[in-house]
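Every protein chain but one is kept in place in this view of the complex.
We just call them A, B, C, D and E in the order they show up, numbering each chain from 1.
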Amino acid sequence: MSHYVGKTGIVVRNIPRADADAINELGGYGVATVHEAQGRKGLLDPAIRPIQQDHGISGSAVTALVAPGDNWMFHVAVEQCQPGDILVVATSSPCTDGYFGDLLATSLQARGVRGLVVDAGVRDTRTLREMGFAVWSRAVYAQGTVKETLGSVNIPVVCAGQLVNPGDVIVADDDGVVVVRRTDVTMALEASRKRAEGEEQKRVRLENGELGLDIYNMRPRLAEKGLKYFDNLDELEG
Amino acid sequence: MSHYVGKTGIVVRNIPRADADAINELGGYGVATVHEAQGRKGLLDPAIRPIQQDHGISGSAVTALVAPGDNWMFHVAVEQCQPGDILVVATSSPCTDGYFGDLLATSLQARGVRGLVVDAGVRDTRTLREMGFAVWSRAVYAQGTVKETLGSVNIPVVCAGQLVNPGDVIVADDDGVVVVRRTDVTMALEASRKRAEGEEQKRVRLENGELGLDIYNMRPRLAEKGLKYFDNLDELEG
Amino acid sequence: MSHYVGKTGIVVRNIPRADADAINELGGYGVATVHEAQGRKGLLDPAIRPIQQDHGISGSAVTALVAPGDNWMFHVAVEQCQPGDILVVATSSPCTDGYFGDLLATSLQARGVRGLVVDAGVRDTRTLREMGFAVWSRAVYAQGTVKETLGSVNIPVVCAGQLVNPGDVIVADDDGVVVVRRTDVTMALEASRKRAEGEEQKRVRLENGELGLDIYNMRPRLAEKGLKYFDNLDELEG
Amino acid sequence: MSHYVGKTGIVVRNIPRADADAINELGGYGVATVHEAQGRKGLLDPAIRPIQQDHGISGSAVTALVAPGDNWMFHVAVEQCQPGDILVVATSSPCTDGYFGDLLATSLQARGVRGLVVDAGVRDTRTLREMGFAVWSRAVYAQGTVKETLGSVNIPVVCAGQLVNPGDVIVADDDGVVVVRRTDVTMALEASRKRAEGEEQKRVRLENGELGLDIYNMRPRLAEKGLKYFDNLDELEG
Amino acid sequence: MSHYVGKTGIVVRNIPRADADAINELGGYGVATVHEAQGRKGLLDPAIRPIQQDHGISGSAVTALVAPGDNWMFHVAVEQCQPGDILVVATSSPCTDGYFGDLLATSLQARGVRGLVVDAGVRDTRTLREMGFAVWSRAVYAQGTVKETLGSVNIPVVCAGQLVNPGDVIVADDDGVVVVRRTDVTMALEASRKRAEGEEQKRVRLENGELGLDIYNMRPRLAEKGLKYFDNLDELEG
Partner (left out) sequence: MSHYVGKTGIVVRNIPRADADAINELGGYGVATVHEAQGRKGLLDPAIRPIQQDHGISGSAVTALVAPGDNWMFHVAVEQCQPGDILVVATSSPCTDGYFGDLLATSLQARGVRGLVVDAGVRDTRTLREMGFAVWSRAVYAQGTVKETLGSVNIPVVCAGQLVNPGDVIVADDDGVVVVRRTDVTMALEASRKRAEGEEQKRVRLENGELGLDIYNMRPRLAEKGLKYFDNLDELEG
C-alpha cells in the first residue's frame, strides 16, 4: 500500500476500520499513554496543536492528500466518512492556508465525524469551538483556498511526519496526536490498560511522598554511572 | 501616500475614517468572511495571534511605525486615537520586545480605542485580558523598551506583510487580522452580506446531510480532471 | 560557581534560599514589573510559555541539567526540592521531548513544589492543569524519554538564555519567566514596590484621560529630535 | 512493510536494490526533474540542506531509525551498506545533535557509500567536504551523541516528511532530496528522459527569445480566466 | 496605486523606470550603504537569501503577485520585462514551493533581466549559478507548481515585508535586498556617494589604529549616560 504515498487522483471507498469499542477505550487513555504503550512511536510533529483546550478524541482515520492552497479533496473526503471517523489531511508541500472552516465542519459533523487533524491551517476557529468540532492543525489562518488540483482520499499519507494508513486509529488530545496501526490496536489497548494501572499505583505512592528514586530503584545505577552528591556548594568548590 | 512607507519623524493628526456603522457591521462578519468577500486579500501574517480567545473587533486603523526595542511612538500615537479606532503598529526591523502593557492599554481604553494589532511583543497579558482590552501580537514577552528613536504616526505602514493606511478598516478575531481599504468598505460590506447569506443557506443543507460535492456540483469536473474511485484497497492494488 | 555550568554527574544537596516572604511578595508584582525593577535583565526566552492561563507563581530555583531525550535527572531533582521551590530544567542540547508528565508533577506537588520551568517539552498537560500544577515549557509533546545519561542537580544552568543559580528566585506568569539573583532579592523587592506604586498613580491619571506625552513630559524632547506634526495627509503631501 | 515504521530493535540484512545503471542515470537528471517526472511526489522537507555546493548523487537507500541524541544505530547501519548506497537516517523525535562526523564518513566511504541524508545534525563539515563525502542534513551542530538506545536498520522510515523504504532510490543535489520507490524506477527514468528532452528543446526556444506564454499557448486560457492588460498605471487608475 | 495591493487579474504593460546610470551606480554602493543613505528603510526580511555568493545587482522592479503553489504569472511577467529589470515576486499567502527554475531563468536572461527576488522557493539552483542568473529567495525547494490561478503583474506588492512598486529600484547583494522608491533615487544616490566617501576616510583612520570612540567623539556622551570603567574584575567585585 505504501507504494501509493503521494499519488494523486485516487479515492478508495471502503476501508477497514478497527473495533469501535477498542477505539473508544484507547481514546480514554490519551495520547501520552497510548504512545508509550505501543513502544513510543506514532506521534505527529508537535507543531500540530489543538484549537480547543481540555478535550480528547479517538477514531478511525479517513485520509486525504491535498495540494498547497487547494481544499477540493476535503469535499471528496467528506463523502467517505462514517460516524466515529477522524479526517486526517496531509499536504503535498508545506502550506498554512485556511483549508477548513465551519461549513466543512458542519458537513463532517452531520456525518458523525469526531474531528480533523490537518498539517495546514484552519479558520472559523471560534465557531468550530462553539460547534464542539475538534481540530488539530499546524496553523490558524483565514487565507482561502481554491479547488483546481486533484489529491487523493484514503491512500496512505505522511501527515506531520507520521505515516497514516486509512483505517489506522487516531488518538488526539491536548498533548498532540498519535497514530496506532489498525493491526496494533489490540496490542496497544492491552499495553495501555496495563500502563494505566501501573501509573495509578505509582501515583498513590508518589502522592504519599515516596520518591521515584526509590520506587524505580534508581539509586544503585545512578551511583554506578558516577553520580556524586555534595552537601553544599562549598564542598563542591573545595 | 505609499511614498511615506518607512519614513520617520512624521505625525499626521487628522485621517479619514470609514462610516462607523459599516465598520461595525464588517466586524460582525469576522475575518474569514471579510477576507473572502474582498477577494482574498489583506490578511496579516498568521504569526500575529490574539492574546484572548473568542473575541472579535473592528475599527479604523491609527498606524504607527516604531524602532526595534523602542516604544516612544506608542505615546505619540495615543493622542491621535479616537473612539472606535484600532492601533496598528509596525516595527522598522523584526523585534519581539514587550512594547505594550497595561498602562498604555489604560490610556487607549480611556480614549475609546478598541484594540491593538502589533507586529512585536506585548506584556501584562493577564491584566490586559482582565481589562477587556483586545490585543493581537507576534509575541508575548516582558522585555522592556526605551524611548530614544523617532518613528511615525499615521503614515502607511507594512504590518505583518500587509500595507495598512491610516483610516483603513481592521477586522480582527480568533482567525487573525484582515485590513480593508477605506475605499473598499462598501464593496466589502455588500460582498460580506451576500457571502454570509449564502453560507447560511449552505449550512442548513450541510446540516441535513447534503454533500458539498453535490451542492457545488463538483463531480463532473473531478471526473474530467481524472479522479478515479476504487471500491477498496484490493481493487486499487489489483 | 559558574565554572560548573554544563558539568554532569553532580548533585548539591543544600542550597541557599532567599527569604520566603520576599519571594512571595515578588511573585505578587509579576514578571514585567520585577524585570523592570531589577534593571531589565533576567528574562527567559519568550519561547518558554505557560501551559495554563492567568496564573503566576514565585519560588526558589532548584536547578537541573538533563541530556536530550533523557529525564533521569528529574527524579534526582525531586528529592532536593522543598516546599516553595520551583524546578528549573535546562537541556545540554535543544530537545522538545516530553520530559515531564503527571506522575512527576504528583511527586513534586507532594513535596510542596510550586511549578516547573523547563527548556524542553512536557506532556499530560490537561491533567497538569486539573492538578493545578503550574508549568512553563518550550513545547507540548508526548514523546517519551529514557533514563540512561547523567546530568546534574543544583549547579548553575543556562535555561532558555539565562543563567540560573540554585537558590535564585524565579517569578513566572502569563508574560513568561524572570530570574532574580538571590543576592538581588531585597533590591528587586524595593524597586518593585516603588515601581508598582508609581504605576498605580499613573494608571489613575491615564484612566482620567491624561496622556503619557504630558505625564512623562515627552513633547519637548520629541520636538528636539525632529518630530513634525501635519494637520492631514494633504499637508504632508503638499 | 509499513507496519514496521517506528519499530525499534530490528536489522534487516538483505534488501532489494534497483538496477545500478538506472540509479546512476536518474542521478544525472537531478532532483527537480525526477520529482516532476514521477508526478511531483517524494520530496523531503526543504529544511534538509546540503553541506556542500554544486554536487549531486543518487543511490539505494539503506535506512536507519535512531533515538534523539543517540547515534548507536549508525554503526549498525554501516555494516549493511554496499557500494552505491546512500544512508538515510530518521530520528524518532526531532533532534539537531551532531550524530555524524568524519570517522563515520570514513567508514562509509571505505564501503563505497555515496552519501548521507539525515533528519538531524552533523559535524566535522569542513573535513567531510575535504573528503568529498556528500551530506544532506537538517543542521550543522557539534553536539555529541550517546550509544544507549536501540533503533532499527532497513525498515521503512519517515525521513523529513517522506516515507523511505530500504532499497528505494535517493536522488540528492543542491535542490534537496527526492525518494523514488524502487518499483517506480523504470517509470521515473523514462519520464525523466522525456522531460529532459522536452526541456532542452524549450530552452533553445526561450534562449532565442520566444515566450513561455506562446510556447505553452497560455494566452487564451489567461484571457478566459479574466486577465486584463492595461497600457499603464494611469489607464489602471482611470 | 496602493489601492491595488493584493488585487488579481491585472497586468500593466508600461511602467516608469529610473535613470539607468543612477540604478547602476546605486548597485555599486551595495545594500547596506543604500539602506543607510535613504534613512534606514526599504530592507526586505532577512529570510530572503541569495543562492550565490559575492555577487550584487541593481535594477528596475517588475512586480508580480502569485497564488500559493502557482507560477502562472511568472510567464506573464516575463513578457513585461526589459533589459536591466529585476523580477520581484510576492505570494498571496506563505509558500516555499519551487516556483522558478532554469527554464524561466533562460527566458528572463534572454530578455536582459538581471535577477529575481522571490518571497518563495526556487529550484535548479546549481544550474542557475552556472548560468550566472542571480536569485534571492526564501527557500530552495524542488516542489513543482501549477498554472491555474490568476495573480497580477506590475501592481504594487508587499514582498518580504516591504512595499515594492513597479519601477522602484532594487539593490541586492550578499547582505539581502533593499527597495528604493523611484522618486527617491536621486536623493538616495547623493546620500550614498556622501556616505561612501565618509566611510572611506574613516576606514583609513581605523586601519591606522584610531578608535571609533575618538573619531565619533563618543566618550563624553558615554560618561554622561553613566558608563563606568573598572581596572579589573577585582575592582568590580570589590
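Please note the rule applied: a contact is a pair of C-beta atoms (placed from the backbone, for glycine too) under 8 Å apart; a residue touches a chain by one contact, two chains touch by 3 or more.
Since the structure is predicted, the reported quantities are computational estimates derived from the model, not experimental observations.
Interchain touches from the omitted chain, evaluated on the whole complex, reach B, C, D, E.
Touching the chain that is not shown, out of D:Thr125, D:Gln162 or D:Ser192: D:Thr125 (per the contact rule at the top).
Across D:Ala110, D:Val204 or D:Ala223, the single residue that touches the chain missing here is D:Ala110. Listed here are the chain E residues that touch the chain not shown: 30-32, 35-36, 40, 43, 46, 49, 53-54, 56, 173-176, 178, 199, 202-203, 206-209, 211-213, 216, 218, 222, 225-233, 236-237.
Within the complete assembly, residues 67-70, 92-97, 141, 143, 146, 148-149 of chain B touch the chain that is not shown. The set of chain C residues touching the chain not shown comprises 1-3, 5-8, 39-43, 45-46, 92-94, 156, 158, 161-163, 165, 181, 183-184.
Note that only the chains that are shown with their structure count from here on.
When the partners of chain C are compared with those of chain E, the chains appearing in both lists are A, B, D.
Relative to the C-alpha centre of chain B, the farthest chain centre belongs to D. Under half of the residue numbers at the chain A-chain B interface are used by both copies of the sequence.
Centre-to-centre separation of chain A and chain C, using mean CA positions: 30 Å.
Along chain B, residues 1, 40, 43, 46 each make contact with two or more other chains. In terms of which chains touch, the assembly is arranged in some other way, matching none of the line, ring, star or all-to-all patterns. Touching pairs of chains, sorted by label, consist of A-B, A-C, A-D, A-E, B-C, B-E, C-D, D-E.
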